[in-house]
Structure formats: C-alpha cells, structure tokens
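Of the protein chains in this complex, one is absent; all others appear in place.
So, chain A:
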Amino acid sequence: MTDCVLTIRDLRLAFGSRRNNSAVLHGISLHVRAGEKVALVGESGSGKSVTARLAMGLLQESQKVHATGSIRFDGIDAIDGGREIASRRGNRVAMIFQDPTSALNPTFRIRGQFRDVLRSGDRRISVADADARAEAALAEVSIPDPKRALDSYAFQLSGGMNQRVMIAMALANRPALLIADEPGTALDVTVQAQTLSLMHELTEKRGTAVLLISHNLGVVREFADRVYVIYRGRIVEHGTTAQLFRDPRHPYTRALLAAIPKISGGGLPDLPERSPDFESPMITHEGCSEPEGLNP
C-alpha cells in the first residue's frame, strides 16, 4: 500500500460555545494516498469545505471551533492546528478556491503575492530568484506573458487567468497535497473545464495528491480516482470512481447522480430528505476500506 499523505479518522466538529454548540461533522474518516486524486462530494452545507479547512489547520484557532478525532498530514498531527501544520501551508499543502479573482488581494500586484507564496517554501529566497521562479511557474500554466501577469492586479486579469495564477501558486512549492475547494465554480463552464484539465495534467506529472471538493459529479467522474460521498457531516458512501458511478448503493448517492442536470428536464429527484434511508449506515465498496493504523 502506498503512503498516505492525509489520514482523517473519526473527525467530529462542532461550532459554537462549549455548552451551546451545533455539531457539523459526525465522525468523518478518509485518506488520500501520495499522488492519488480523491473527491469529496456533497451538497452545500454537508461539511466538505470545513473538513478540508480543518485538514489545513485553518479553523482551529477560533475558540468557537471544537474538533476531535485525528488528522494526520505529512507525518504530523493537525487536529489542534498549531505551528507545525501552519509551517506546511503553502509549502507541503496548498489550496485552490472557488473564485480565483476574489482569492487574490485586490490591493497588491500578483508579483508581491507570488513572492510571499514562494517564501512559504523557502524563507530565504531572494527577490530575483522568486521572480524568476514565478515567471517559470506562470509559463507552465500557459500564461502568455508572465511578466505582464505578475505586474497586474487580479482585477485586471480574467477569471480564467486568475485561476491559472492560482494553480501556479498552489503548485509552485511542489506540495504533497493540493486541496481544490470547488475549483472554478465561479468561472464559466468552458474556462472551468480548461483549468481543471490543466490542474489534472500538472498534478499527474508531478505526482501531487489532490483532494477535490465538489458538488459536480461530472467533474468528479473525469477527475478523481476515488470518491467519498458526504451528507450532513457523515461519509455515506466510499468507493472508486468506477464502482460508485456504476453501482451507487446509498440512496443519497443515487439522488445525487439523478440530480445531474439533463437538457430534457432531469431536475431534482423527488426524494424526501428526512427519509430513514438517509440515516442508513455508510457503504464502503469492495477494496476501499480505510487503512489500518494512523502512521503512514
């Protein structure tokens, strides 16, 4: 078995004060192996984005976040956040966001932001080296005039351009894991498809593991090797992409698959949300069980 980059075990999360809080995640377990592409699929509010943010240690600082369970990334414990995971952000793990244009600071040029991204990988990198690497990285994501892009502000570039910039930034420090949180959902469909295939190609080439968070099963089917279906803070089904699309077993997964928009009026399936079926136990497809032991 190849090494796991990210292993999450029985992750529970509640928002609020110690006494009065609401549970958001009810024991999520998932793993991503080196170089593997894993999708986490679910509707809005199912907990997919917070799972990813917890894995990066981004939420733990807040006193209103109570997370238990275990998160191991890159050989360290990340469940309580802290310095170790913080020092790996932007370096061993990077993230791509929904709307690339609003994920770039509007008051700074791309160049300065890119320098700081590279500094996360190498604190003592010189300005000249950083600029050279940034230019090379932008050229790699097929940005025609890297120098000009670096001297632009995000609002001067198109959404597709900004997404390419984000991909270049994400991969600039050769992370072990790339978390893509609904990448490019804010972009139009053709641009989204282009940037996704670019991301696929580059991560494939470098052996970067990807955790893709999405509600779009079409994207997941093309992109991922393995899929977790998350519903209301629980993983309800887990299998390889082929297994899951061929033989969806959980009623929620079936409902999701049926909800793919079709030109001839597919629409949402008529399934009562609170039906007992939704509370049925997690379904794990053959050969997809969680690896034993936490240490990869």
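Descriptive notes on the structure:
To be clear about the criterion, a residue touches a chain if its C-beta (ideal position, glycine included) is under 8 Å from a C-beta of that chain, and two chains touch if they have at least 3 such contacts; residues count from 1.
We adopt the following convention: contacts and distances are computed from a predicted model.
Candidate names were "Peptidoglycan glycosyltransferase MrdB", "N-acetyltransferase domain-containing protein", "sn-glycerol-3-phosphate-binding periplasmic protein UgpB" or "Peptide/nickel transport system permease protein", and the UniProt protein name of the unshown chain is "Peptide/nickel transport system permease protein".
Screening A:156, A:185 or A:240 against the full complex identifies A:156 as the residue touching the chain left out.
For the chain left out of this panel, the touching residue among A:46, A:91 or A:208 is A:91.
Within the whole complex, the absent chain has one touching residue among A:13, A:56, A:138 or A:283, and that is A:56. Note on the undisplayed chain: of the listed residues A:16, A:75, A:106 or A:218, the one touching it is A:106.
The chain omitted from view is touched by exactly one of A:7, A:51 or A:120, namely A:120.
Although one chain is not drawn, its touching partners on chain A can still be listed: residues 56, 58, 63, 86-91, 94-95, 97-99, 102-109, 113, 116-117, 120, 153, 155-156, 169.
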